[in-house]
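A protein chain is absent from this complex, but the other protein chains hold their places.
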Amino acid sequence: MKKDKSLIKNMISELAALDTKNMYLNDFYHTWKESDDEIDAVFKVAEILRGLRENNISTKVFDSGLAISIFRDNSTRTRFSFTSACNLLGLAVQDLDEKKSQIAHGETVRETANMISFMADVIGIRDDMYIGKGHTYQKTVASAVQEGYENGVLEQRPTLVNLQCDIDHPTQSMADMLHVINEFGGVENLKGKKIAMTWAYSPSYGKPLSVPQGIIGLFTRFGMDVVLAHPEGYDVMPEVEEVAAANAKKSGGSYKKVNSMEEAFKDADIVYPKSWAPFSIMEERTNLVEDGKFDKLDLLEKKCLDTNAKFKDWTCTEDLMKTTKDGKALYMHCLPADISGVSCKEGEVEASVFERYIVPLYKEASFKPYIIAAMIFLAKFENPSAKLDELMADATKRIK
Amino acid sequence: MKKDKSLIKNMISELAALDTKNMYLNDFYHTWKESDDEIDAVFKVAEILRGLRENNISTKVFDSGLAISIFRDNSTRTRFSFTSACNLLGLAVQDLDEKKSQIAHGETVRETANMISFMADVIGIRDDMYIGKGHTYQKTVASAVQEGYENGVLEQRPTLVNLQCDIDHPTQSMADMLHVINEFGGVENLKGKKIAMTWAYSPSYGKPLSVPQGIIGLFTRFGMDVVLAHPEGYDVMPEVEEVAAANAKKSGGSYKKVNSMEEAFKDADIVYPKSWAPFSIMEERTNLVEDGKFDKLDLLEKKCLDTNAKFKDWTCTEDLMKTTKDGKALYMHCLPADISGVSCKEGEVEASVFERYIVPLYKEASFKPYIIAAMIFLAKFENPSAKLDELMADATKRIK
Partner (left out) sequence: MKKDKSLIKNMISELAALDTKNMYLNDFYHTWKESDDEIDAVFKVAEILRGLRENNISTKVFDSGLAISIFRDNSTRTRFSFTSACNLLGLAVQDLDEKKSQIAHGETVRETANMISFMADVIGIRDDMYIGKGHTYQKTVASAVQEGYENGVLEQRPTLVNLQCDIDHPTQSMADMLHVINEFGGVENLKGKKIAMTWAYSPSYGKPLSVPQGIIGLFTRFGMDVVLAHPEGYDVMPEVEEVAAANAKKSGGSYKKVNSMEEAFKDADIVYPKSWAPFSIMEERTNLVEDGKFDKLDLLEKKCLDTNAKFKDWTCTEDLMKTTKDGKALYMHCLPADISGVSCKEGEVEASVFERYIVPLYKEASFKPYIIAAMIFLAKFENPSAKLDELMADATKRIK
């Protein structure tokens, strides 16, 4: 697995050819707001940082510095990925625990954003629970610190990394894609490959849409045939579907939506069966919460679960897997999965399928810390390839 | 904003002339226990550290080391300021979360203080809720670690930084003063300036007294005319008033107390309208809690809020602001403020006043991390100017 140093040097040279100027001192929200060079640069920097770490070369570019995390939902994976990425670069993480904090009623996001950012180099935010909220919140934070920087309140402008919002989950989709690139032996091998991003049954409710949206918004850029499959009524946000369609057109791939898991799986090279709540339900929930109609939330949940239950056959079985390309499609999931007979009675995937793909699934997840670190790195260094060359030349040992 | 290096060198030279011997290996409790040189040194070191950071020069004087935080009340601002200050110097923060900890009933403060301090360089404590308790607790911790150090239990004596107690809030008042010094173009311009530290209405109860006490205890040292204004019955601790009076006399300024917001605001150069609970109520609350009479706390709160409500006209309006010096007094607040029509129906300040002062308010807050870092720095280095010279000469980049 360990990359040798000449390979790392090559990647640094390739990185030097990419235009990343616009990432410098900028934020990362949605993959589709980034150019192809920028997306490519994230993958390259991620692989280079990983390579350096494998060779015990320190990538601690911050002598001191702070990264702020704001998790508005419970999190293990993303929390550890963010901490790992920050530590890799030399940043300490301070979590804004809104429950422990003194955030007063009516205190503005603008105020909090500035108060926590006097020495912040990075802010990572996960806020995925309410349609129309998460991304808006992130933008509000970003414009608050921008204003603070311009007004001389903050000495530096912290970079914002989207650790999941209501629209996209870029650190997930890019980790997923980097996994795919590695599994298929290079980005050049992805053209014409079919990926089935499909809804799957889960006995839970309210799973965010940002994973399927992130996948169709990113994977369509690589000339792949991207199929989104879900039961009627489980639509994702239409604006992201438009992005996917436009991407596919440009990349020479295709994007289509079907209402059959079977059709999606047929001859697929990659399958990504995962539950989510329908966009319309998520919107209704957001409205109920906004209007303070909490008593109606239970009803909505019940309705949603009842509807879910009609689609228990949307599950990734061995039989379905057999219909994929050579019966050997790469099975993907952002984890944790709802595994039938293991974590629930009936869920997204049959236990034997899940179990067979354990190693690739864990590898898939292993890219996330490096993707986050790459996003931070590209926002902090105007000439990232020169900086990485410097790190290689210094060759400071990570473990002495 | 960025200070150039020659300016920083000048400040280091000025620092060298100050006597800070007594701060070395010592604690920081109340500003009035520090000499003028010591107060001046904190401001200078804070500005120097800020200048170095602005010039991307690392001030990481600890290669490794631990700072302990104990927050006996919720906190965002102070928590982030403390973490920032520690990170700036190279210390990692470990929070003593009393809820997560195994602190047994009856376990002594002495025991806990030693158990957490084996590798602690700094302990920061916020404990402001009960009159007669916070400072006492801090002193108990400090004497416990002193004893531990003398008995060979601890290899180093951690420095205690008062992050707010029942008596003083030195990191706040000193950040406030450094802000004032910057706004007025130097400490030499403060003589004869009038500051109105006034009570203001808030629909909440039990706000600590340490902010007004901190302000009158510190600002009276600079030859200013300090006016404390509050409704009858909202007295602060008499011993702090005595400090203020003595300071004013010595500095050639003045200290007086009035019962009229109008009188305080009249021709003021600076206004600091902020709510607090009356000393007598805070004392009564402390006694009730001590005697286990928790059922009477609600009654006390109701009584206090009812009394508060009689003084809703104690609010910082545009009309009042017009009566200040040229109608342009500097408005200050420790944040978060109770803003009428924004964070509450009726509060400490009119929204338009607050909004107009947003940038200076945020700048005011921005000094706190540097003040804390300066307090730690001065407690850890016998010859602080030499150490700062060294940092400048080394010029290790904070971001590589």
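So that you can tell them apart, the chains are marked A and B in the order they are listed, and the count of residues begins at 1 in each.
Throughout what follows, a residue touches a chain if its C-beta (ideal position, glycine included) is under 8 Å from a C-beta of that chain, and two chains touch if they have at least 3 such contacts.
Computed from a prediction, not measured in an experiment: that's the story for all the values here.
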item	value
Per the touch definition above, residue among A:109, A:187 or A:344 touching the missing chain	A:344
Omitted-chain contact residue, chosen from B:51, B:65 or B:369	B:65
Residue touching the undisplayed chain, where the options are A:4, A:19, A:54 or A:150	A:54
Residues in chain A touching the chain absent from view	1-2, 50, 53-54, 58-60, 73-77, 79-81, 83-84, 87-90, 92-93, 335-336, 338-339, 342-344, 358-359, 362-363, 365-366, 368-369, 396-400
Missing-partner contacts on chain B, residue numbers	61-66, 68, 92, 94, 96, 100-108, 110-112, 114-116, 118-119, 121, 148, 151-155, 380, 387, 390
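Here is the rule we go by: only the chains that are shown with their structure count from here on.
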item	value
Rotation angle (°) superposing Cα atoms of chain A on chain B, nearest 5	120
